[in-house]
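Every protein chain but one is kept in place in this view of the complex.
The first chain written gets the first letter, and so on, giving A and B; residue counts start at 1 in each chain.
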Amino acid sequence: MSLMTLHLKVWRQAGPDQPGRFETYTLNNVNPHMSFLEMLDVLNEQLIKEGKEPVEYDNDCREGICGMCSLVINGIPHGQLPRTATCQLHMRHFNDGDTITIEPFRARAFPVVKDLVVDRSAFDRIIARGGYISVNTGSAPDANTIPVAKEKADAAMDAAECIGCGACVAACPNASAALFVGAKISQYILLPQGQPERPRRVLRMVAQMDEEKFGACSNHGECEAVCPKGISIINIARMRKDYRKAALGLL
Amino acid sequence: MATDITWKEGKPVDGKTPDGPIETRWQRHKDKLKVVSPANKRKFTIIVVGTGLAGASAAASLAELGYNVLSFCIQDSPRRAHSIAAQGGINAAKNYQNDNDSVWRLFYDTIKGGDFRARESNVYRLAQVSANIIDQCVAQGVPFAREYGGLLANRSFGGVLVSRTFYARGQTGQQLLLGAYGALMRQVDLGKAKIFPRREMLDLVVIDGKARGIVVRNLVNGNIESYAADAVVLCTGGYGNIYYLSTNAMNSNATAVWRCHKRGAYFGNPCFVQIHPTCIPVSGDYQSKLTLMSESLRNDGRVWVPKKKGDKRPPTEIPEEERDYYLERMYPTYGNLVPRDVASRAAKRMCDEGYGVGETGRAVYLDFSDAIRRLGEDYIRDKYGNLFEMYEKITGENPYKVPMRIYPAVHYVMGGLWVDYNLMSTIPGLFVLGEANFSDHGANRLGASALMQGLADGYFIIPYTMGDYLANTLPEKVDTDHPAFKDSEKEIQAYVDRLLSVNGKRTVREIHRELGLLMWDKVGMARNAQGLKEALEKIRQLREEFWTNVRVTGSSNTLNKYLEFAGRVADYLELAELMAIDAYHREESCGGHFREEYQTPEGEAQRNDEKFSYVAAWEYQGPQDPPVLHKEPLKFEYVKPTQRSYK
Partner (left out) sequence: MAVTGLIWVIFVMVHLVENLLLFAGPEPYNRYAHFLVSLGPLLWLAELILLVALVAHVTAAISLVLENRAARPQRYVKLRSKGEPSKRTFASMSMIFTGLTLLLFLIIHLKTFKYGPGIEQGYVQVIDGKQVRDLHRLVTETFHNPIYVIWYVFALVFLGFHVRHGFWSAFQSWGAAHPRYTPILYSLGALVGVALAVGFIFIPIWFYFFVGG
């Protein structure tokens, strides 16, 4: 495969309250085998050599599971490849001479920290309000005393696969966090261990989600399309049903 | 011309392991541990650094007990720690499969797998608490794989005769970590724990000989912040990234453990590194990390290289008789299923000799065509579908049609800060958990045991031993105005400013990559005295070059990832030296440590139990002075050391 030349339109922003702007960089000799983040690494090497400030972008595991990488690439969070996080998007899916627009995830609940890095701590605060089963260490009965139907366990796992990257919020025309919250709530709706706290969990987590100033879900379903794990919006429906029942005291 | 490698020998260290019957050691030890009253627990503050399996489970469990916990992590959220990337599973001696598994068998497998360089007492305790971990995680709602009857499923894993591995698809680490993270966030909600994300620990504050706090850099605004506590628990993972390319996450680093080492914590077995045989090979200089492919692939894949050196034909055009299935040739009994270290070394040897394949010549084929012919493509898809998909995503090649290219990669470090049976380092009040400690895995870790150890340490060991330390010590209150904090803050600020002021010509990545290549060549899969001497010389040169020619742009008062990297690489350049010294001093081969001079006639690792049946605990003496070696002799009362053979 031959090397490519790419033009990158990258969002640069010095801090949360500073105005941002696009900078355009040209990168020669991009190897199609590079991952998208490795391509940005190369850009940064170039910038440092020129004495300029490198571009900041969050990333960690680079194997699609930690959820730290983000980026809106040509208008799509994590780029155009299905069920793929930015770190596993490779440059062979781009063409020589392409101009690539790179923006941060944008939502009021995800303020920009710097350049392409955003603050997703709102997710932690939502989890703190009930994204767990309240058991203290040491008090658990033998694992096999709680049987779980395989279908239920599999469906719970489908929801539990969420990597917490926030692409759902980024892609949602309303910047809603319904898929993230719905996935966590669903996991516990589907498991027997989750039953005792079910009403309390959904009420508290949804209240926190609202407090964090995410938008409201209006069923565009774009979240499911951009989710690196392909988590279904059925999880949102599960959450809403539980919320409605819990709010009416019927759960 | 290489410099001589020197070190001094100090007094032996005592692991303070209990004696008597091994089955009851942990219970008898716990019975003797002091307990802090609930009213007093409220008065103690404990710092936990790192939020992986060990850190999150420790922080949650300590907060549940009533301690005030301050939890720090380097990522933007505690949920992102690299434990999340563990794929395969977690071992536990549950014997749910009725295949005669037991605490004893898990203990035995771990000791033997570790090539007889781990403490029997620790490993036995690990095997004992393994069953509680599964109970705990299931209660937390971790969606482990299930049978149709609703009970937990198991699978078998490398080098073991029983099915004792619990798993959640290929994302076991993720699910376990999210369980522990949830438990931690529950304590945050209850006000017992506080989280500090995007903080990098840069120093340990020791007052009156005890660990009393940490100094961190706030990665968002660059502020140097101090936090005081009554004890510090370090759960900061391994230092595999010293090799530049590894399966570790980009933020995994050695800085926290190294700074503690410089404050007096001994470093145990730094040269014990695990190299995993089946990773996706390097494709170019730009490469930032390596991705692991589960070793289960070797059950159905056959490893081969062309018989002709430098054969550039596509693999499908190389006829059967011109292929060298070298593992099957060299190890007729185990064939493609030899243990990790053996498979890794063989692949390296083939590539060193010029038989490597792919653009770079640093890869061997893992071929499924036989299995596909025999069992059908659907069977293979069902068993390995997600792995094949991941391979295709990264390489752009379809492994159903062309053989995979694989190469070994650094994956895990068995070495780490030395701890006693209570998981306390040589600095009182500094506890070290998970991969960060020198661990229970000896010289080689078995698959699916890292998750087990991290959670055992955090859920079931530190909650007991911490109480004993605090009850015995009753630390006096200190706050961050103490001169020790102020001095450290000043040193750190000066250090950060110095990194920014070198203003040389080479980037941090370039120097790191050069160090990584050097470590991989000389302190990697196979080591020898001459190479280690050369490595030491070059490490020193590179360190000199770093401090005179590195270039870090930007400022210290905003997010500046390359400034963070610079500090970490500076620490790697010191740790590398200790690894080389440790590798040089250990004149034997064991587990992941292979000294070319010490091998059996068949080319296998040859231990020297008479001279080296000990843990090497290294004490820091200053940048110019040789380190001091403290030995902790290992006693094997229950498992008799034997030579491994896979012919």
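Here, a contact is a pair of C-beta atoms (placed from the backbone, for glycine too) under 8 Å apart; a residue touches a chain by one contact, two chains touch by 3 or more.
Please read these numbers as outputs of a predicted model, since none were measured by experiment.
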Shown chains that the omitted chain touches within the full complex: A
Chain not shown: contacting residue from A:S176, A:Q193 or A:Q208: A:S176
Residue, one of A:R12, A:H93 or A:H220, that touches the chain absent here: A:H220
Interface with the undisplayed chain - residues on chain A: 20, 22, 72, 74-76, 80, 82, 101, 103, 106-109, 171, 173-176, 213-222, 224-226, 232-234, 236-244
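In this text, only the chains that are shown with their structure count from here on.
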Of chain B, residues touching chain A in the complex: 57, 60-61, 64, 75-82, 84-85, 94, 96, 132, 134-141, 143-152, 168-169, 171, 174-175, 178-179, 181-183, 185-186, 188-189, 195, 197, 220, 249-251, 283-284, 286-289, 291-292, 390, 393-396, 459-460, 463, 507, 509-510, 551-554, 558-562
In the complex with chain B, residue positions of chain A that touch it: 14-15, 31-35, 37-39, 41-42, 44-45, 47-49, 51-54, 56, 58-68, 81, 84, 88, 90, 92, 113-114, 117, 119-121, 123-124, 127-144, 146-150, 153-154, 156-157, 160-161, 163-164, 187-188, 191, 193-194
